[in-house]
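With one protein chain removed, the remaining protein chains of the complex are shown where they sit.
For clarity, chains are labelled A, B and C in written order, and residue numbers in each chain start from 1.
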Amino acid sequence: MNDESKHPDTDNEAEANRPLEINGVRIEATFAEAFDMKATRVIITAMDEIWAEHAASAMSGFGTSVIDCKLEIDIERRLLPSETPDGRPGIALLAFAMSGGDLEKQITRRAGQCVLTCPTTALFAGLTDEVPRDKRIALGKTLRFFGDGNQISKVIDGTRFWRIPVMDGEFICQHDAPRVSGIGGGNFLLVARDLHAASRAARAAIGAIDPIPDVITPFPGGVTRSGSKVGSKYKSLIASTNDAYCPTLRGITDSQLGDGENAVLEVVLDGLSYDAIAEAMRTGIRAACSSCGEHGLVAVTAGNYGGKLGRHHFHLHEILS
Amino acid sequence: MNDESKHPDTDNEAEANRPLEINGVRIEATFAEAFDMKATRVIITAMDEIWAEHAASAMSGFGTSVIDCKLEIDIERRLLPSETPDGRPGIALLAFAMSGGDLEKQITRRAGQCVLTCPTTALFAGLTDEVPRDKRIALGKTLRFFGDGNQISKVIDGTRFWRIPVMDGEFICQHDAPRVSGIGGGNFLLVARDLHAASRAARAAIGAIDPIPDVITPFPGGVTRSGSKVGSKYKSLIASTNDAYCPTLRGITDSQLGDGENAVLEVVLDGLSYDAIAEAMRTGIRAACSSCGEHGLVAVTAGNYGGKLGRHHFHLHEILS
Amino acid sequence: MNDESKHPDTDNEAEANRPLEINGVRIEATFAEAFDMKATRVIITAMDEIWAEHAASAMSGFGTSVIDCKLEIDIERRLLPSETPDGRPGIALLAFAMSGGDLEKQITRRAGQCVLTCPTTALFAGLTDEVPRDKRIALGKTLRFFGDGNQISKVIDGTRFWRIPVMDGEFICQHDAPRVSGIGGGNFLLVARDLHAASRAARAAIGAIDPIPDVITPFPGGVTRSGSKVGSKYKSLIASTNDAYCPTLRGITDSQLGDGENAVLEVVLDGLSYDAIAEAMRTGIRAACSSCGEHGLVAVTAGNYGGKLGRHHFHLHEILS
Partner (left out) sequence: MNDESKHPDTDNEAEANRPLEINGVRIEATFAEAFDMKATRVIITAMDEIWAEHAASAMSGFGTSVIDCKLEIDIERRLLPSETPDGRPGIALLAFAMSGGDLEKQITRRAGQCVLTCPTTALFAGLTDEVPRDKRIALGKTLRFFGDGNQISKVIDGTRFWRIPVMDGEFICQHDAPRVSGIGGGNFLLVARDLHAASRAARAAIGAIDPIPDVITPFPGGVTRSGSKVGSKYKSLIASTNDAYCPTLRGITDSQLGDGENAVLEVVLDGLSYDAIAEAMRTGIRAACSSCGEHGLVAVTAGNYGGKLGRHHFHLHEILS
């Protein structure tokens, strides 16, 4: 589902020559740098929308960043009953981890604590079977043992499901789910004249990104303000606040913020493909600019590590052209 | 805040002689067995209700059970701006862990991933200072290092706060938070004629418990259906499905379910004191019985391990008298 | 925007010969009969999503049926900031009335009570200018007088707006909005084995209809259970309960309900065109059948008056083919 690396070295030079504005908002000639992750989609269904929301909310909480959550996971979209495997209200989630092992471990653990436990729910894979058999994430394959030998397996059209006895009846759980390659760390930064404007622009962007398939924005509300640089004056820390974008540090650091640039928020994106992330970035940036250009959004930029960390580069000028 | 152990041995005998019904619902003569935990309350505030909800939802997700989440954490209640330290909309959360070390580690980790990251938020202790200085949970004490030396400390009325530079301005974070003794594992089970009735009774109970202070119900929507027994036929598992309450296993196990008892849901409670849990159990059970006695709720019971595991016993007949 | 009457007489005969089922759900060989209405779309924007929701909720309340509400009005969809005239979060509403005069009167009244009053909001037309100048609904044209002479008019690109001084600044309100022909009374009935199944099927249908443009389902939650027949044994009433579809009257009326058909819910649709309503009916019926065929949805039918009342006929078999 993922496509090969794009633009690994190229064209900072060419970019720098093209000034770009959208509705008066300056688009910096830079790029977001993203890296490979392992990903899957799972579907939670329930007797009604209320239980489905409870399970999905639990499953996707504390899943903002692999740094300390181990998993980046978020609701991708609500599913109509007519779109779910069992005709019940459902919710699709996308999850990303740095390795296939991490992905499986975290998904199984979360499913056991947040779905197996939740009244009336069932759990299904949300990707079709394009992936070879040996690259799969265990779901019921692991969770079934909770049934203490009374779980029942059933194969329907080549897919295995487990019926695990629980106090409200049976927990229906697909045996496993395909694992695919994904991309993490797509991003853009919204530079605004004040916090109200930055908040407004960020919500406009997230609202526009929300319906796009194959992509999530795992930070709270889709947005973060704790942008980081690699390294720290404290030896034990591998990252610390991104001084160059902290408005209160303008006087004492080599700041990237100009006059009237007093609040910055960042949208971080994980996706199943380069194209999905590019589409989400394009849509989100355009939405922020078109709605907030007159209202305090000053510039859009992106975060990278000089191209050394990740092989996927999203050049702002290119994806917005 | 916690009171000493109550009713460690006593009166199964006396109980068994008192049949008890509430609105036609049989209350079993048994008790919930709960154990000691370490606890704290934190308060998240934000520029508006929307960002506060995003942060609190992230912070409290994947926090249903210490078994695999390490922490049991949930929203205790929304706070009015007039109730928060900085006059902004806020949310109080209660968190429980098996040890003080676990509690600190998980709170710091979650605050770093879910609050420090979230636009416009601040983080405060939610308990007053009754606890000696050496039993406290680090908040800003640890998170401040993200500021890479540019964080600023300020003491107001004897309380230390940190101002950590981030891209949207500063993250205000209290230095640390008191740690107290709490109780985990309060519980009751709702036995119903079908899943619709069990779901309805569970929501009635949770709705009634919701406003009670000092207590949370950390499972999804406050409820679980995956009740467990100690042990399993699989050696590597320490717990497995509670056969005695699984309606589909009635024919093949020594079932606790009678005729017409076809769905069971469990409310699990953690609280800052015995009294808070007892009050929540009383309120929740009464709400379920009074509203669902005519509508399929058949019995209320509770889970224990014969009194061997936890020193806090909540005898249903006693707390409902 | 509306197209001419379709299928005024035709093919009951042909229909009756074609049995149709979707996922085991019987589709009756009948049609929904709908009639001409006058319609418009308005857009409410606000400083943030919270105020926009408050205004739209007030504006669209008590707007289920022209019989006693005078107006049928509902939220069509949330708009991204990038989709609104002023770059703020917004909500589009569709409104339908039996005459152009009624439509104008009710829209002006509601806008004056629910939008002019609501903090931070603005009000815009949501249809483009295809309609001749004399067929328009007054918005600011009437509301401006609240400004007591201090209102200011401004024409931008040929469109007139009013700036009306209020206590939070100015209420920006477009001068007027185009009025178009619409269709009211599209409908289908979901016949189920019990109330749980009917409720579930109705929500599945409404969820699927929700994203379809140009159409609303104005009853509470999009659904009604008070289907009516023309006439009553009480002379002053022009309509009364539709006995033929009341499960409790099966023994004493000429019932349309067979064995195992114990609960019926109706989805009623108003739209800007025949095609929009047909698309919504098709989508809603398919969603209900595909998700609830195994779960108690027995049949789908539709309401008509023998073709005498409305000139728009939606034959179920035809729109589902």
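Criterion: contacts are C-beta pairs under 8 Å (C-beta built on N, C-alpha and C of every residue); 3 or more make two chains touch, one makes a residue touch a chain.
Just so you know, these numbers come straight off a predicted model, no measurement behind them.
S.K.: Return the single residue from B:Ile27, B:Leu257 or B:Cys292 that touches the missing chain.
M.R.: Selected residue, touching the omitted chain: B:Cys292.
S.K.: Check the options C:Gly24, C:Gly101 or C:Pro220 and report the residue that touches the missing chain.
M.R.: C:Pro220
S.K.: For the chain left out of this view, which of C:Ala177, C:Cys246 or C:Leu272 touches it?
M.R.: C:Cys246
S.K.: For chain B, which positions touch the chain that isn't shown here?
M.R.: Touch set of chain B with respect to the missing chain: 48-49, 80-82, 84, 87-89, 200, 203-204, 207-208, 286-288, 290-295.
S.K.: Over the whole complex, note the residues of chain A touching the chain we left out.
M.R.: Residues 48-50, 196 of chain A touch the chain absent from view.
S.K.: Suppose we count only contacts with the excluded chain; which residues of chain C make the list?
M.R.: Interface with the chain not displayed, on the chain C side: 47-48, 50-51, 54-55, 57-65, 67-69, 109-110, 112-114, 116-120, 145-150, 164-171, 189, 195-196, 198-199, 202-203, 219-221, 223-228, 232-234, 237, 240-243, 245-249, 252-253, 262-266.
Heads up, the rule we're going with is that only the chains that are shown with their structure count from here on.
S.K.: Have a look and report which chain pair racks up the highest count of C-beta pairs in contact.
M.R.: A-B
S.K.: Find me the chain with the mean Cα position closest to the mean of all the protein Cα atoms on display.
M.R.: Chain nearest the overall C-alpha centroid, as shown: A.
S.K.: By the touch rule stated above, which residues of chain B touch at least two different other chains?
M.R.: Each of 48, 50, 196 in chain B touches at least two other chains.
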